[in-house]
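Every protein chain except one is present and positioned as in the full complex.
Order of writing sets the chain letters: A, B and C. Residues in each chain are counted from 1.
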Amino acid sequence: MNQNFEALNHRIKKFCADRDWSQFHDPKNLAISLQLEASEVLELFQWTKDNQAKQGKEEEMKDELADVLYWLIMLSNHYSIDLVAALDKKMDKNEEKYPIEKAKGSSAKYNEL
Amino acid sequence: MNQNFEALNHRIKKFCADRDWSQFHDPKNLAISLQLEASEVLELFQWTKDNQAKQGKEEEMKDELADVLYWLIMLSNHYSIDLVAALDKKMDKNEEKYPIEKAKGSSAKYNEL
Amino acid sequence: MNQNFEALNHRIKKFCADRDWSQFHDPKNLAISLQLEASEVLELFQWTKDNQAKQGKEEEMKDELADVLYWLIMLSNHYSIDLVAALDKKMDKNEEKYPIEKAKGSSAKYNEL
Partner (left out) sequence: MNQNFEALNHRIKKFCADRDWSQFHDPKNLAISLQLEASEVLELFQWTKDNQAKQGKEEEMKDELADVLYWLIMLSNHYSIDLVAALDKKMDKNEEKYPIEKAKGSSAKYNEL
């Protein structure tokens, strides 16, 4: 329960290796799969008027977000990208681009602050 | 360096809280942002013929995958979903649906194995 | 002005033929381009709260919708699909699936009417 990210990543790598699936997993098709799963998340919001998801979709939401993470990890592994480190580094830049005193309560882009 | 997932998630929550941004982050717009970033990943493969990304896009790839993770975490947090646990649970099902002896070397869907 | 669809399609075919571009236009990349342009349309609605597009985007909207049509026509031509006839045929089915007396004022799916 609440298994950590590295252990999960290791499990996914082993899952694919055990099944000899790397032959199918070229990066272009991984990127398409990522895009398709992101669309399935979006579909949970189709036709709502209040900026919320459709009602009664809690379990599906969990499943679809997990699917996006799956392909995101697969694609990162293909390129030997440390996903968590990559976003952590990006947060360094975000914190610089959006200083608290300027960005607080504003939805402006950093170059318009 | 190689900061863990929980610490990264905490950093993102603090980043948004410090800037009072939750007012902008309704889930439908988060889902749209997730979809748009997944498309930016896909764009790195536009017009290639060999199922690989365009050349010289290593840094962009890292950045775009990080962006997808950012919105994925934001959306998960909105619904108080433990993303890592959700995918870990899904892997339980995947391992059942795709037993090694049947799935090895096959690209068939589980219901066609 | 208000040129008809067949003339437009002919113009697009000639445009590509004159430039010897069919070698680049495999259908998978056309489908990716279609998806990417649809995402650019969606981007015009990112972060709005009222289900409308961002303000001042009238010209961009026109341009992005035209781009979607361009790739839609390219992909249809690749498969020798008569796009207008295909949708017209689909409307036959839609009219059957959603009889006026049942569907009027309802957002239910046809199988829930």
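FYI, contacts are C-beta pairs under 8 Å (C-beta built on N, C-alpha and C of every residue); 3 or more make two chains touch, one makes a residue touch a chain.
Computed from a predicted model, the values in this text were never measured in an experiment.
Chain C meets the missing chain through residues 1-6, 8, 11-12, 15, 18-21, 23-24, 26-29, 31-32, 34-35, 37-39, 41-42, 44-45, 48, 51-53, 58, 61-63, 65-70, 72, 75-76, 79, 81-91, 94-95, 98, 100, 103-107.
The chain not displayed touches chain A at residues 24, 26, 29, 32-33, 35-36, 39, 42-43, 45-49. Mapped onto chain B, the interface with the missing chain covers residues 32, 35, 47, 49, 51, 107.
What we mean here is this: only the chains that are shown with their structure count from here on.
Annotation, chain A versus chain C: rotation angle of 180 degrees from the Cα superposition, expressed as a multiple of 5. Averaged C-alpha coordinates put the centre of chain A at 28 Å from the centre of chain C.
With touch defined as above, residues shared between interfaces to two or more other chains in chain A number as follows: 32, 35, 51, 107.
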